[in-house]
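Up next is subunit A:
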Amino acid sequence: MTPVQLYVLAGVLLCGLGFAGFLLTSHLLRKLMAFNIMGSGTFLLLVGLAQPNNTPDPVPQALVLTGIVVALAATALALVLMRRWYHLSGRTDLQGGPGD
Partner candidate 1 sequence: MLALLIPGLLFTPLALAVLCLLVNFRIGRLFSWVGIIVQVLVALGLWATVADQGGLYYDLGGWAAPLGIELRVDGLAVTFVLLTAVVASAAALHAGAYLDPRKGYQSYFWPLLWFLWAGLNGVWLAGDLFNLYVGLELISLAAVGLVALGGEAPALRAALRYLYAALLGSLGYLLAVALVYGSYGTLSLSGIAELAADHPPAPLILVLAALGLALKTALFPLHFWLPAAHGIAKSPVSALLSALVVKASFYIMARLWLEMGEQAGSIWLAQGLGALGAAGVVVGSWQAFRQSRLKMVVAYSSVAQIGYLFLLFPLSWGVATTTAELAQQGITLHLISHALAKAAMFLAAGNLILAVGNPQVSALAGVSRFLPFSLFSFGLAAVSLMGLPPSGGFVAKWLLLQASLAAGQWWWIGVLLLGSLLSALYVFRIFRASFLETGSDDPFYHPPRSLEVIPMALAVMAIGLGFVANLPLTVMALPVGGGVP
Partner candidate 2 sequence: MSFASALPLLTLMTSLVAALVIFMLPEQRQGLRTLLNLTAAVVKLGLVAIMVAGVFRGEDYSISYTLLPGVEFILRADALSVMFAGLSAVLWLFTTIYAVGYLEGAPNRSRFFGFFSLCVASTMGIALAGNLFTFLLFYEMLTLSTYPLVVHRGTRKAVRAGNSYLAYTLTGGVVLLLGVAWLHTLFGDLPFAATGHFQQVDPALHGTLALIFLILITGLAVKSAIFPLHGWLPTAMVAPAPVSALLHAVAVVKAGAFGIVRVVYDIYGIEFAYALGVLEPLGWLAAFTILYGSVRALSQTDLKRRLAFSTVSQVSYIVLGVTLFGPIGTIGGLVHLLHQGVMKITLFFCAGNYAETLGVHRIDELDGAGRRMPLTSIAFTLGAFGMMGAPPLAGFVTKWMLGSGALASGMLWVIPVLVASTLLNAAYFLPILYRLWFATPKGWSQERRWGRLETHSWLLWPPLLTAALTVLLGILASAPFSPLSWAELVAAREYLP
């Protein structure tokens, strides 16, 4: 198995794992972690699929860098919202709480 195939395989597995985690957990922080795992899997796929013969392609790497920043921004925003929600409602998930 070539390193690229390994990347792709890992990416696929992380995607599946993250996807299941995202849907199965209701704790907001765990959901967010699952999202990040799935995101990492996607980034691995993006880089891995683009270089079948092991010569690096700068474009997907740049894309992934951009993607990471975007995912980071979303994660940070989610954390801020989540913490405020937690302090207002005392809940770590979105079921119940005020105004449901």
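A word on the picks: all candidates are chains of the complex that A comes from, given by their letters.
Here is the rule we use: contacts are C-beta pairs under 8 Å (C-beta built on N, C-alpha and C of every residue); 3 or more make two chains touch, one makes a residue touch a chain; residues count from 1.
Values in this document were obtained by computation on a predicted structure and should not be read as measured data.
Q: Just give the number of the candidate touching subunit A here, out of 1 or 2, all from the same complex.
A: Answer for subunit A: candidate 1.
Q: Which residues of subunit A touch candidate 1 once you look at their complex with the stated criterion?
A: Residues 15, 22, 28, 31, 35, 38-39, 42, 45-46, 49-50, 60, 63, 66-67, 70, 73-74, 77-78, 81-82, 84-85, 88-89, 94, 97-100 of subunit A touch candidate 1 in their complex.
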